[in-house]
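Handing you a structure now.
A single protein chain has been omitted; all remaining protein chains appear in their positions.
Residue numbering begins at 1 within each chain, and the chains themselves are lettered A and B in the order written.
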Amino acid sequence: MKMKFTADIIIGTEVHVQLNTNTKLFCSCATKGEDIPNSRCCEICLGMPGSKPLVNQKAIEYALKLALALHCKINPDVIFSRKVYFYPDLAKNYQITQFEVPLGENGCIILDSGRKVKIERIHLEEDPASLIHPAGMEKSQYTLIDYNRSGIPLCEIVTAPEMHSPEEAREFMNKLKIILQYLKIFDENVCVIKADANISIKESGYIRSEIKNITGFKEIEDALLYEIQRQKKAIKDNEKLIQDTRGWNPDNKTTIRLRTKETEADYGYIIDPDLVKIDITEKFVKDIQKEMPELPEQKIHKFIHTHKINEQDAKILAAEYILAELFEQIAVEVSPQLAAKWLRRELIRVVNYNKMNFSQLKIDVKHLIELFSMIEKKEITETVGQDIMNQLIIKQFSPKEYVEKNNLKTVQDIAQLESLCKEIISKNAQVAQDYKNGKQEALHFLIGQVMRQMKGKADAKALKEMFEKMIKDE
Amino acid sequence: MAILKGQRYYKLKLSIDNNNYQEIKMITNLHNHIQAVHNQSIDIVEYTAKALEQAKAINKEYNYFTTISEELALSQAQNLKKTPTGRLAGVFLSVKDAICVQGVESTAGSKILKGYKPLFNATVIQRCINEGAIILGKTSQDEFGFGGFAVNTEIVPKNPFNKDRVTGGSSGGSAGITQKADFAHLALGESTGGSIVNPALFCGVYGLCPTYGRVSRYGLLDYGSSLDKIGPMAKTIEDIASLLNIIAGHDDKEATSATQKTEDYTKYLNRPVRKMKIGIIKDLFGDVFGDGVDENITKAIYKKIEQLESEEVICEEVSMPITNKYGIPAYYIIATAEASTNLAKYCGIRYGAADDLKSNYNEYFTKFREANFSKEAKRRIMLGTFTRMAGYRDAYYTKAMKVRTKIIEEYQHLFKKYDALISPVMPMLAPKFSELEKLTPAQHYMADIMTAPPNLAGLPHINVPIGMHNDQALGLMLTTNHFEEGKLIQIGSAIR
Partner (left out) sequence: MQIDKQLVQHIASTARLQLSEQEINEFIPQLKEILDMFSQLDQIDVKNTLPSFHPILLENVTREDKIKPSLTQEQALSLTKHKEDGYFKGPKIL
């Protein structure tokens, strides 16, 4: 089938997501644990003769959740096939996957631009083992194989070639990741997302290259950007492009040809006779639907209409599952607008500063509520609040007790503040004069001096007004 | 279960050797033997030593074993001496090589699995061990079950009645030792396309292939996973029923294990057969194999049909045109397609034989597989790889799966009216090794014309020995509907 493309760039992806089940797809070995090679395997995931696979019910439920979240049509049967190819990372030299009928078909993800990216199919399969090439792939005389990964459940999501830029591909991946987080079927700290991406450009008449095994969202964008440049250059240099499969080298940010279409393997799929079909009944789908959490789109809608925060804040909060959860819990205790502002500015700031991701965050929501309500009631200044936030991300403590113990409440005594301001003006007469002459920065210096003495416990806005009035009146 | 190691084993062996166990008179009747073990009127350790001795002597002449598991057997006997319990207490069990026994080399008759000592017991083995069975050893077979004469392997078993003839296959070793063992003995065979009833016929013993899924396949080295079935082989139909009682039943380790309730199959023994209806598959007595079915087979079977009729069993001729025409091709397409994927895993890395890691993975796998698979294994891998290739898959693999449905329907239609079907097991009597050499592979495959269809349809079937023609055993095959093993026992025990 020849597709009719018109866009400058055509991108499609096949994304492989490790599902966060306790056990592997076809055996009861743990999916995570200590970093000891071949310590989480058994006769089944090692492909020992005589062993037989048994499907993990949870993996089917997780994949079904994802298919529903991506608006897929759900097929009535789950059927597994054997995809036969020989490679040292495959315990049986075939991979158990879904071929004839995928779990879900015809779904979509909607990009910020409003464009829909079609999901052609989503199916379950087993992860191969991991290979180590002790002296690099080119020089090694053998490989080392760790079967701990062998059999971990993967969900493969295949899109139609409907993305038009590397940025869109990255956005698609991000959107997918957020949905996975909401569904709690993916643990960012343990599970891996990998993608194969195919890309073609108008200039070549859409002769596509497929880039295999890219890990990380930035890498996907980089690989695609490189590939566009490579293809454009080839056209410019009058080279003939041919359909091929390429590998991404993240170290030098280039792709290299692995094989051309002609040598594509014949997988010789058959229905796996060791496994039986599993009915996805309407009742089963309904039960899963009942368990489905609110998804980002629903959250954004709720944040805007129920919590009355602005659209931009709503989108940012909804884009991190944990942030959205925190927001909903905090917004019933303090003003949603204040909660939104502090979460999206200050919490994100400290998380980024500490080079963490949100799933690593260990913060007690009641501590955040204490902190935000003190800010809301102006019991502490924003400066003090920021300082507490900096610490709260490292260790858990009660901000309320901390403020009391360290006497950090905002000084409300006007007379005390006024006398301090006067003292500062007299010590810095030239600075005050500069301000009078129109130098705005001079005022910041003066406020800073008071703040330092007050250990941040003064309301900067009040100080500003006080200084303005004093200097003007001088 | 502890296996005796090193010193303890040799000490035990020495004490047995010093005893004069050669004087022991073995008990051949299963029931009497089990009773003697239960009431400790015999020393099962000495009996085991003697059984091992006999098995070794038979093996020297007939090649029935790939491994005799002496250490395991003696350690089991020791345990049994202390706790003499179980429905198979002290019964000696020979196991087709394709069935995993923990710690005992299990190669499915293949060079490529040399040294593979499974880390686990097959479910059937565990069940037998739990009932006190003593594992005598692993029996010779066609490599991975690829053959009907047990000649496609390095250790070729010989017919117990004439060493120039074949045992039949693929469970040849299990059938042969069952005929020759002069002690309380049972065997496990495995059938994909006839590998239980075929050698049972040639060796003159009973062999029952149960319904697909009735007996767990967990721990069976696969040939065609949608076809493979483990079943009992024994000298008497009573013993067949006893062993089936233990191995049949659901196994939650295996997805294709049937959940239907099991029965006490011994209850069917000698149950009246009056008014039962049997269909005689008349096409299979005709000109199916060039010169037709050996007339001695036809004569012998019709004599037994007369006997049944005299007991008021209603016997009528029936025809199965679809089954008999398409059974063989559909069976071989499905069996080889599945086998070629099941055998992909054998590549010399994780277990079994291995080469030095010099070349890259493609060369390594290719050379290793070329050197370690027999010619028949290669032929079937080639066939199976071809029939599932893109472009051919629908015409062969998928079509064969649909033809299977047609064949099951043809059987089901007959089972609405008949309790069982009767036919020969094989078109010929046990051939000589020299006679086989004249056949092409396709002709070899055609010899499965009677056994492939019930296997393809997953139906239970049994070989009932019905005497000898000179040095060749005679038998007939009964086939019943899914999960009606009981009727096989009932009718089988009525044939005398």
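Methods note: a residue touches a chain if its C-beta (ideal position, glycine included) is under 8 Å from a C-beta of that chain, and two chains touch if they have at least 3 such contacts.
As the structure is a prediction and not an experimental result, all values here were calculated from the model.
Asks: Using the touch definition from the top, which of A:Gly107, A:Pro166 or A:Gly268 touches the missing chain?
Replies: Spelled out, the listed residue whose C-beta touches the missing chain is A:Gly268.
Asks: Since one chain isn't shown, list which residues of chain A touch it in the complete complex.
Replies: Touch with the absent chain occurs at residues 21-23, 28-30, 36-43, 46, 48, 54-60, 86, 88, 131-133, 137-138, 140-147, 265-266, 268, 271, 273, 275-279.
Asks: Can you list, in ascending order, the chain B residues touching the missing chain?
Replies: Missing-chain contacts on chain B: residues 115-117, 119, 211-213, 226-227, 252, 255-258, 322, 325-326, 328-330, 332-333, 340, 344, 347, 349-352, 354, 357, 359-367, 369-370, 373, 375, 378-379, 381-383, 385-387, 389, 395-396, 398-406, 408, 440-442, 445-446, 456-459, 482.
Going forward, only the chains that are shown with their structure count from here on.
Asks: Cα centroid separation between chain A and chain B, in whole Å?
Replies: The computed centroid separation for chain A versus chain B comes out at 55 Å.
Asks: For a test of understanding, state which residues of chain A touch chain B in their complex under the given definition.
Replies: Residues 43, 46-55, 82, 84, 86-88, 91-94, 141-143, 145, 266-276.
Asks: In the complex of these two chains, what residues of chain B are touching chain A?
Replies: Answer in residue numbers: 99-100, 106, 108, 113, 116, 118-120, 122, 217-222, 224-226, 253-256, 337-338, 340-341, 344-347, 349-352, 357, 361-362, 365, 385, 388-390, 393, 397, 401.
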